[in-house]
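Submitted below is the structure of interest, expressed as structure tokens.
Not every chain of the complex is shown here; the ones you see sit where they belong.
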Amino acid sequence: MKVLHRQSGRTVIRFDIAEEFPKTLADWCRKERIGAAAIVAGIGMLRDVEIGRYDGMEYEIKTVEPSSEVLSLQGNVSMKEGEPFVHLHVSLADEDMDVMGGHLFKGTVSMTIELILLELDADFVRVPVEGTFWKLDTLD
Amino acid sequence: MKVLHRQSGRTVIRFDIAEEFPKTLADWCRKERIGAAAIVAGIGMLRDVEIGRYDGMEYEIKTVEPSSEVLSLQGNVSMKEGEPFVHLHVSLADEDMDVMGGHLFKGTVSMTIELILLELDADFVRVPVEGTFWKLDTLD
């Protein structure tokens, strides 16, 4: 990965072939001590992607092995149990350019990911509520 | 709903179970007298969603009842006939993680919606042009 721009809370990061995503992003957030960020755009390609659908209690998970175009990434970064937690939803185009998507658990960068973050002067946390759901909240 | 962050024109709002979306957002915009905003990200889950496709004169509307993952929300807030108008397009993943989407008329939050807004120091308006189309414009 390479941080291409980081100014006025606007950050552009390029992730490179074979990097794990979003793990590499979470690792960077930990190193930079980022307590809150909005993820507003991300395009490129991922392979061996695990996406999920939440049924209210747990995630059903599907693996998408072939390299797929990442059409959109949206989400945020918060702290969950003391660690940076990246909550991202992804839209992926398959070989026929049909689109599938869900909660992004993991993927491997197969070409590039060009990501746009807004770093926020805040501390977001994930708070367990009922069942298995952790809501986005603030410390106060 | 809870405003988690609002600083330098960057606003993060969490919408909660059973809230109507985007009505709750429009109500908040009215209360806060927001004349223009960009909606740059929104993820979570909605049920009983009404999405539409514009054929040049009117919207064909489809209802998606099951709780669906919201993969992306993009759009803006302007004033239309004196009231805040939320123009949003949504991508939704169904139970097979296949994606459908369109103009978002309404939905009910079934888990959460985590929304990122950029509040703009401007006044956007919707101006009727021809037929049934209202274009995004400014007052001047």
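Letters A and B name the chains as they come in the text, with residue numbers starting at 1 for each one.
Here is the rule we go by: a residue touches a chain if its C-beta (ideal position, glycine included) is under 8 Å from a C-beta of that chain, and two chains touch if they have at least 3 such contacts.
The structure displayed is predicted, hence computed values, not measured ones.
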Problem set entry | Subunit number of the complete homomer, 2 shown here | 3
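Methods note: only the chains that are shown with their structure count from here on.
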Exercise. On Cα atoms, by how many degrees is chain A rotated relative to chain B, nearest 5?
Worked result: 120
Problem set entry | Averaged-CA centre spacing for the pair chain B and chain A, given as whole angstrom | 22
Problem set entry | Residue numbers on chain A that touch chain B, as the complex places them | 9, 36, 38-41, 51, 53-56, 62, 72, 74-76, 87-91, 98-103, 118, 120-122, 124, 133, 135-138
Seminar exercise, completed: The answer for chain B against chain A in the complex is residues 2, 4-5, 7-8, 10, 12, 14, 16, 40-43, 45, 67, 69-73, 91, 93, 95-99, 110-112, 114, 116
